[in-house]
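One chain of protein is taken out of this complex; the other chains stay put.
Showing chain A:
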């Protein structure tokens, strides 16, 4: 990396935006140190509060625009939980709403120029992905006891095939949290890194118009991805929750 810096003009540091730094001073990053992660996580909390508490504070029967945003977000996730996880999944709605609102706010805050994207870090998404995995698995065993394992024993398939299918099901079940978390972090990281690479090319006069056009296009795509990945993460959580609530297919 240091070598690239010597090449006049073209400076590639697409990954520097993901570095975790202490907010105050230059010391080491201990687990409790307030860092730029802390700052942007706090901002996402404020964004959630703004959207779901401040905007709908009027509590009008005929909603204002701000109130509509909160109510649409509420209705969107509520309906998703109800449709995907079923009626008895509704009592887990606050947890799923928490995940969705956090991811969507963090993703969009990450799109601000110069921002630190918390959801681009595998440590962050893995906590949520494995959190969902363990919560759903424990919930399945608590609700159904040992018969939760029937999730892997597909009674609709012919008997000789069942052990093979069970093996595949078990493998895919344990891959879930990995794909769940890497999907979100990977999408976030890739888009931001690509924007940074194009931004570096903007320093070269000849291709800078092309580069700036590409940044604009990728940015538009990232706005889309920011929402879609939050949506995908949430709906997959609902799907896993449904498996825990109704393991008998």
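Quick note on the criterion: a contact is a pair of C-beta atoms (placed from the backbone, for glycine too) under 8 Å apart; a residue touches a chain by one contact, two chains touch by 3 or more; residues count from 1.
FYI, contacts and distances are computed from a predicted model.
S.K.: What name does the UniProt record list for the absent chain among "ATP synthase subunit b", "Protoheme IX farnesyltransferase", "Cytochrome c7-like protein" or "Cell shape-determining protein MreC"?
M.R.: "ATP synthase subunit b"
S.K.: Mind pulling the chain A residues that touch the left-out chain?
M.R.: Residues 1-2, 5, 13, 15-16, 18-20, 26-33, 35, 37-38, 41-42, 44-45, 48-49, 52-53, 56, 59-61, 63, 67, 70-71, 74-75, 93-95, 97-99, 101-102, 118, 120-124, 127-128, 185, 189 of chain A touch the chain absent from view.
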